[in-house]
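One structure coming up, written as structure tokens, with questions to follow.
With one protein chain withheld, the remaining protein chains of the complex are depicted in position.
For chain A:
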Amino acid sequence: MIGLEHYLILSVIIFCIGLLGLLRRKNLLMLFFSTEIMLNAINLAFVSVSSYLGDITGQTVAFFVIAIAASEVAIGIALILLWFKKTRTIDLDSLKYIKG
């Protein structure tokens, strides 16, 4: 039988894959993909706990996480595009030369 532990372990592994992506990638767009993966791991944990506890609150929180992820993507894509217009690159290292 599939228990709560199975889902929690799966969500931890997915979260760590996202973390690995954050550490490894240098493409700014790929960093956003990694954050999407991490947010989805959290969502999976919320929904599985909600389902095994018999409590709907976890699903409500997951719903809000999806809303926040959507707004984060909208702003993030706009900022990356702005940076790309300015420097013609989306390499993470180009942010080293940023000046305030």
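Methods note: a residue touches a chain if its C-beta (ideal position, glycine included) is under 8 Å from a C-beta of that chain, and two chains touch if they have at least 3 such contacts; residues count from 1.
Keep this in mind: contacts and distances are computed from a predicted model.
Trainee: Out of "Carbon monoxide dehydrogenase", "Carbohydrate ABC transporter membrane protein 2, CUT1 family", "NADH-quinone oxidoreductase subunit J" or "Hydrogenase small subunit", what name does the UniProt record list for the absent chain?
Mentor: Hidden chain identified via UniProt as "NADH-quinone oxidoreductase subunit J".
Trainee: May I ask you to list the residues on chain A that touch the chain which is not drawn?
Mentor: 1-2, 5-10, 12-21, 23-27, 29-30, 32-34, 36-37, 40, 43-44, 47-48, 50-57, 59-60, 62-64, 66-75, 77-82, 84, 88-91
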